[in-house]
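Every protein chain but one is kept in place in this view of the complex.
And then chain A:
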Amino acid sequence: MTNSAIVVAGLRVIRGGRDVLRDLSFTVEPGSVTGLLGPSGCGKTTLMRAIVGVQLTHGGSVTVLGEPAGSKPLRNRIGYATQNPAVYADLTITESLRYFASVLGAPRASVAEVIEQVGLTSHADVLVGQLSGGQRGRASLAVALLGSPELLVLDEPTVGLDPVLREHLWDLFHRLAAQGTTLVVSSHVMDEAARCTRLLLMREGVLLADDSPDALRAETGQQDLEQAFLHLVREKEHTS
């Protein structure tokens, strides 16, 4: 247990007088690709913000790579990409990444490397503001990849991308995981769930399931993961 990449214990977050996360507990193993799935508004983003340490919490604890979430030693060991691309619109991709690389103390050569990884080399000198929504998202993802972080927290990284690019990014995620990087990837599209090694299914701030895709299929008797999710929702409503 001590070498888990993330340990969340009894995490509680209140926003605007509403319980967004209610007593959440789970662990994430190193080198895994954990999918955080659930309908929009279920608390996925809040949970990811708590993991990277920018969310005010109201109880429980989050330990990341053996340190309390948000603590100083973690600040160049985690890559975080928000749902809305957080890159400077009035800089080129290269300029934007160079800045973040100097803040992280990442080598200058890593800039071209991460641009290549997200498939934007041909746009490296284009202003971010002139890119399409999907390209902007990938530029933001590139920032998260800078400095080869041990943990990547990616909020809906594949939203708005065509199937070819989505495939390309998922290949990248698995390649990184094979090298030992831990990934937490959120999505509200269930067909991405099958690509994860582990799934956290969330609904209204609580975990409905924490298992591998195969185990979920077996438990619910549903081949389709979307059906499996619906099955769990109905079961939960039935018992409560």
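Miscellaneous remarks
Definition applied: contacts are C-beta pairs under 8 Å (C-beta built on N, C-alpha and C of every residue); 3 or more make two chains touch, one makes a residue touch a chain; residues count from 1.
Just so it is clear, contacts and distances are computed from a predicted model.
Only one of "Transport permease protein", "Acyl carrier protein", "Succinate dehydrogenase" or "ATPase" fits the UniProt record of the hidden chain, and that name is "Transport permease protein". Annotation: of A:70, A:137, A:157 or A:205, A:70 touches the absent chain (contact as defined above). Across the entire complex, the residue among A:42, A:78 or A:131 in touch with the chain not shown is A:78.
In the full complex, chain A touches the hidden chain at residues 15, 52-56, 70, 72, 75-76, 78, 80, 82, 84-92, 95, 99-100, 102-105, 127, 143.
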